[in-house]
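Attaching a single structure in structure tokens format; questions to follow.
What you see is the complex with one protein chain gone and the rest in place.
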């Protein structure tokens, strides 16, 4: 009885996988620069791609972890990481594609984390936190392993976009908008903010009252 | 039938919140120095304040996590972090207050971690470890995120104070002292050791037999 051409769940899954690919590529590239070996690169790719969702599932006591039942994650990340290592010399050519995929990932991971948290019965405030965790922690652990200051915590409009998207969802929900619509408005909001932030080099201003 | 003016549980909760405030302030200040954005600072404040208790709850399989049911933690940390960012120029004026709050937090987190662990049925040795985890891991992850060597592991009498307090508790318990009393003797021991260590610049000596 659905009147969608593609079901929303499948669309979200495809966007999720685009985010996974972006994270696997970004993790592998950073690991290569640090001189890690083949499996070290695969491990950093894994951490970047599924670290956030793993921490979310552990915090919410949701077992088995999502990548234990759906092998597409682990196998996909491994293949992408190996391919990326083989074709490392082409990495500068795919910069823009990866940045767009990364923004898709930020949006998809946030929506999934937010909805998983709500489905586990937590309050909206905690769901907003879980959206941030899911989309941010992977990149944070990646940078920590590689001994860098986490990029996502700096003036880069990552967490801000995720929080803004969650707030839009909660506002629409309060107005009784249909759930499937909410999801995609949240997704679009996060993606748009992130893309605009990159395009126009937006940074969050400091809120200090005296400079 | 209680003859306390304030119940011990409420007193412990107040002390816990003082520790949370100290951690939120310290996390925000360090994050500001590292140039993190508004939400990056809030995230570091969160990690510093509730990271240890979260890892304790996960290790003990205690769900939902303590801050998922009591929203005072998440909301309080967010507000403290935002206020601290706005009034950053006043931060040098509150140094002493924050150090005292931090010592209160070390003591309160240790007592809470210790008692939560015992209530989950673990042995005293593991409960001592959990007291250390609860009081130390937040600050450790904060320093790791900010790419610093963790302060709490250096010659600063943090873990030492926590372990000493737990040992005092276990000794009193072996002597059949009433539980409520134990708690506050443990709390006082940790607080006193930490304050004295700061005041007189105490450092744990090395135990090397040959220098």
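For reference, chains read A and B in written order, and residue numbers begin at 1 within each chain.
The rule is simple: contacts are C-beta pairs under 8 Å (C-beta built on N, C-alpha and C of every residue); 3 or more make two chains touch, one makes a residue touch a chain.
Nothing here was measured: the structure is a model prediction, and the numbers come from that model.
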Touch criterion as defined above, residue of B:37, B:156 or B:183 at the omitted chain: B:156
Full-complex contact with the absent chain, from A:146, A:170, A:185 or A:198: A:146
Where the missing chain touches chain A, by residue: 31, 34-40, 43-44, 46, 54, 58, 61, 63-65, 67-68, 71, 74-75, 82, 85-89, 144-147
Positions on chain B where the hidden chain makes contact: 58-61, 122-123, 125-126, 129, 132, 136, 140, 144, 147-150, 152-157, 159-160, 163, 203-204, 206-210
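We adopt the following convention: only the chains that are shown with their structure count from here on.
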Chain A-chain B separation of Cα centroids, rounded to whole Å: 31
